[in-house]
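Starting off with a structure, shown below.
And now, chain A:
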Amino acid sequence: MNYTIHFNLVWKYVPDLLQGAVLSFQIALLAFLGGMIIGLVGASIKIFGGRVSRGIVQAYVSFFMNTPQLVQIYFFFFALPQAGLLLSPYQAVLVGMTLNAGAYLTEIQRAGFLSVHKAELEAADTLGMSLTQTIWYVIFPHICKVLFPPLSNHYIIMTLGTSMAAIFGVEELTGRAFNINAVTFRSIEVFILTAGIYVGITILASLILMFSGRWLFRIKGKVF
Partner candidate 1 sequence: MAGSLWEEIPRFFTYYNWVFLLEAAGRTLLLTGVGCLVGFALGFYLAVARLYHGRIFLPFKVIIVLYVEIFRRVPFLVTLMLVFFFCQGFGLEVSVFTVALATVCLIAASYTAEIVRAGFEAVHHTQWEATEVMNFTLGQKLRLVVIPQAWKVILPPAFSFFIAFIKDTALASQIGVVELTYVGKVFNNKGFSPVLAFGAILVLYYLMSYPLARFGAWMEKRLVVSKH
Partner candidate 2 sequence: MSYLNIENLHAAYGDNLVLQGIDIALEKGEIVSLIGPSGSGKSTLLRALVGLTKPHIGTVRLEGRVIDYSNKRSLREARDHFAIVFQQYNLFQNMSALKNVTIAPVKVKKREPAEVEQEAKTLLAKVGLGDKLHSYPDELSGGQQQRVAIARALAFRPNILLLDEVTSALDPELVKEVLDTVRMLALEGMTMLIVSHEMAFVREVSSKTVFMDEGKVVEIGAPRDVLDHPKTPRAKEFMAKILRH
């Protein structure tokens, strides 16, 4: 069976796909922000908390980092209704992705916090800086600089991770691709376009993050 590629039948769907991409972006952003908050709390507990709370955080982190995000979302989508909590597909995806992100971001932030060298704190101390000054002028910039690359990297990973929302019917980029495929049957063309858009948005995101990193924190990074 031979298949001839006809892109002209699919071009008109590009705006639709791009709208889906906006939703992908939205999901990734929300999950990332939520995950950052969880990560901040989790990292703080892991560094300053007591044995029991540290254990709980470690269990959470370990569990979400060693199991697939897809299955985590399946669990929330199918199991929570049994406990009385009915989630829409979009909500289930968001909850799953946020909790998943929270685990990774806990680890990233923990490493970042621990990277502050004692030497820097001692230097600030000898210069007579107060605690607030030390935090604002020494610790905070250092941590931002250290955390920016791994956080940027994980954000890109999450953007790609939003594609599994399609399995639950969410109409983000991949979801729309499935819909268009069902209508036009030009599968190869549709998914090539979809892949192209993913490449485009990740490169765009990488560039934006790289330039922000350079401008804000003077981090030298590269996209390729």
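Inclusion criterion for the candidates: all candidates are chains of the complex that A comes from, given by their letters.
One rule holds in what follows: a contact is a pair of C-beta atoms (placed from the backbone, for glycine too) under 8 Å apart; a residue touches a chain by one contact, two chains touch by 3 or more; residues count from 1.
Just so it is clear, the model here is predicted, and its values are computed rather than measured.
A.B. asks: For chain A, which of the options 1 or 2 is its touching partner in this complex?
C.D. replies: None of the others touch chain A; the one that does is 1.
A.B. asks: Spell out the residues on chain A that touch candidate 1 in their complex, using ranges where they run on.
C.D. replies: 1-3, 62-63, 65-72, 74-75, 78-79, 82-83, 160-164, 166-167, 174, 177, 187-188, 191-192, 194-195, 198-199, 202-203, 224
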